[in-house]
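Quick one: this structure, given as structure tokens, is what I'll be asking you about.
Just one protein chain is left out here, and the rest sit where they should.
Should a chain be cited, it is by its letter among A, B and C, assigned in written order, with residues numbered from 1 in that chain.
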Amino acid sequence: MSTDFQPHFTDIKVRGYHLDLYGHVNNARYLEFLEEARWGFTDSHGSLDYFTAAGIAFVIVNVNINYRRAALMGEELRIETAMKKIGSRSGVIHQVVKLKGTDTVVADADVTFVIFDTKRNAAMSMDGELRAMFERLPMWPAKEHKAH
Amino acid sequence: MSTDFQPHFTDIKVRGYHLDLYGHVNNARYLEFLEEARWGFTDSHGSLDYFTAAGIAFVIVNVNINYRRAALMGEELRIETAMKKIGSRSGVIHQVVKLKGTDTVVADADVTFVIFDTKRNAAMSMDGELRAMFERLPMWPAKEHKAH
Amino acid sequence: MSTDFQPHFTDIKVRGYHLDLYGHVNNARYLEFLEEARWGFTDSHGSLDYFTAAGIAFVIVNVNINYRRAALMGEELRIETAMKKIGSRSGVIHQVVKLKGTDTVVADADVTFVIFDTKRNAAMSMDGELRAMFERLPMWPAKEHKAH
Partner (left out) sequence: MSTDFQPHFTDIKVRGYHLDLYGHVNNARYLEFLEEARWGFTDSHGSLDYFTAAGIAFVIVNVNINYRRAALMGEELRIETAMKKIGSRSGVIHQVVKLKGTDTVVADADVTFVIFDTKRNAAMSMDGELRAMFERLPMWPAKEHKAH
């Protein structure tokens, strides 16, 4: 609950090819926006190298996304990304898409993942070094998260 | 729970451009597959004309998707689509992506929508003619749905 | 020029997620439509297995696409695909996107490719068994092609 919490920020401007029939960003496109933001989150914390070296893969098992307000041509979006939960065998990343510079939420999502050991072909327990790595990532404060 | 329930079927073969870094169909692409299947579902039941004529729009407010098994190059997928729930102000479509000809579930999703009156700029109550239209669509039997 | 020439046909119906800002199928999306049609072309002639077995890859080096008429929501497109030219080190596939059941051309493209030997890391000469394989594919008659 410290005041210095800061999620990772990714900015995207809505372009013509993001839109669909209704002139709104298409539902599927948001999942690309969220993936873009998660790669940025990963870049900022160096975990991709760790994963590649360890022969493990980040596998998404569930996405639960709320579409709260249509995003329109030319609007600037800011995606906030941070960890929400680290369980025993899975984790949850929470991502919020806002109109940049405002509190208007365009979409928000919980993205549940497992860490997969590609050699043993099985999900790994989130403990030891692996758990420590996720615990070093920015985590949504319990209170702030409830607001969504 | 009659035995003659039949969801709408949409078949898609996995192609090179559907895949990502891991050689699996990308998470975002499934939302396009699901949208494709919903348009097929709509085509089969003529509701698009009704919507256009009535000045109303189908707006998705939540997608909750489970990714259960990676889909690979050349695999044939069958998407089963039917209504799951018709609430007072929203509805839920349930969609299951299987390996065609098998019971292997690749992904399944609940897609929650509202019907939006574009003239009044507000979600409509799901009653009267509108509710009747949705009640005429195929609906997942309670039991079969639980299996997922 | 024989009357029994028949390109490969792939049918695609324009959906909401294919459209962009202008309510037209987006320029980039056509390249996915063309790729879809080439995979169908390949499926029909069994060459993918040959490629995989031989450790060779199909690599596109140029796409030259004309956008002739916007495609709109709900329109049914038919993509015609056949070989146009087999050179000494590259080949050209010509693809025409029409409104299904009409002669109206929506888009047409020349797609130039090389066959890449992934072991030697070099483009292969189009001769011997490789050339024979391409010569067995449907080829646009010189005259018909000029019409485009």
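We take it that a contact is a pair of C-beta atoms (placed from the backbone, for glycine too) under 8 Å apart; a residue touches a chain by one contact, two chains touch by 3 or more.
All of these numbers come straight from a predicted model, not from anything done at the bench.
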Selected from C:H8, C:R29, C:R78 or C:H94 as touching the chain missing from the view: C:R29
Contact set of chain C toward the excluded chain (per top definition): 22, 26-29, 31-32, 35, 57, 59-68
Hidden partner chain, residues of chain A it touches: 13, 15-17, 32, 35-36, 39, 43, 48, 74
Hidden partner interface residues of chain B, rising order: 16-17, 19-23, 26-28, 73
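The rule is simple: only the chains that are shown with their structure count from here on.
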Separation of chain A from chain C, taking each centre as the mean of its C-alpha atoms, in whole Å: 37
Centre-to-centre distance between chain B and chain A (centres being mean Cα positions), rounded to whole Å: 24
Set of chain B residues in contact with two or more other chains: 32, 35
